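With one protein chain withheld, the remaining protein chains of the complex are depicted in position.
Right, chain A next:
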Amino acid sequence: MLRYLLRRVLIALPVLLGISIIVFTLVVLQPGDPYVSMIDPNASPEQKAELLNRVGYYDPLWVKYLKWAGRAVTGDLGYSIQYGAPVSQIVASRVGNTVLLAGSALAITLLVALPVGIFQGLRRDTGRDLIISILSFVALSVPTFFLGMLLIKIFAADLRWLPSSGVVTVGADASGFAGVVDVARHLILPALTLATVNIAVCSRYLRTGVSEILGLDFVRTQFALGAKPGEVLWGSVLKNAAKPLITIISLEIPALLSGALLTETVFSWPGIGRLNFEAVQNRDYALLMGIIMFLAVITVVANLLADVIYAIVDPRVRVAR
């Protein structure tokens, strides 16, 4: 197991290196530069050239990359051009919000999708299964931003139950329990928006998994031998049906952490997605590279984690290697 892990980690290193080179090249080759908004539009081209020269903008691509990579391996991701603050500090200030939103959305997803998916698998092709399936397809096809706006319209504008933007009520300075409630109230709408699509996806997988395994010989044999339905369901069916979920969730974690740009934008949620988008627009190379490498590491780790969990859940995976 340890050797297996070690090998996987060693494979991950060149992958990260490759990602950094490709992304860096793509980012730097974009037209435009990070200083357009910082320099007086009336400044002469010579003045601008002088400034760009001083900050190393005219260095060849590979020099720029080596400068960046040299610092990055020591853990120094540099300074954001636009914020004038260390990249790691800026990213860290947003990660908490993204984790909160993503974690809540994932929790809601599992809480709803597990019972719904299992129910559908057990009652496949009944009227209730059909109704839930239709609802799932609706959830899958409604664009996130539209759903977000719709929820804002209903719960914030019409009913005035919930706030429509931000993480806290600004100016209220709530702390302690009141602070937690305040954040939670701001969290409900974006988390629901983000969870809706995922609920539909996960419950579809579970439905298929459960109903397929129910028809397999070993399950039918257990029933034939008189095993209690509950035992078969928990002992055999779910354990097997849940396996695809491991893959889905481990792929979902990096996707959720990379920030849900649309959801974050609609709800003015200060997460990684918005930061990333802003960094691209401003050509803030240092910040952009910092975010992308952070996400690359998360993705690699999540995949690794999925492999490990698989190896634990399914002994055949371990043997095969």
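The criterion applied here is as follows: a contact is a pair of C-beta atoms (placed from the backbone, for glycine too) under 8 Å apart; a residue touches a chain by one contact, two chains touch by 3 or more; residues count from 1.
Basically, contacts and distances are computed from a predicted model.
K.L.:
Of the options "Aspartate carbamoyltransferase", "Imidazolonepropionase", "Cytochrome c oxidase subunit 1" or "ABC transporter substrate-binding protein", which is the UniProt protein name for the chain that has been left out of view?
P.N.:
"ABC transporter substrate-binding protein"
K.L.:
Of the residues A:I188, A:V297 or A:V313, I need the one that contacts the missing chain.
P.N.:
The missing chain is touched by A:I188.
K.L.:
Out of A:V23, A:L122, A:L140 or A:A156, which residue would touch the omitted chain in the full complex?
P.N.:
The single option touching the absent chain is A:A156.
K.L.:
Can you list where chain A touches the absent chain?
P.N.:
Given the touch definition above, chain A has residues 30-33, 36-45, 47-48, 50-51, 79, 82-86, 89-90, 93-94, 107-108, 111-112, 114-115, 149, 152-153, 156-157, 160-173, 181-182, 184-185, 188, 234, 265-268, 270, 274-275, 278, 281-283 touching the missing chain.
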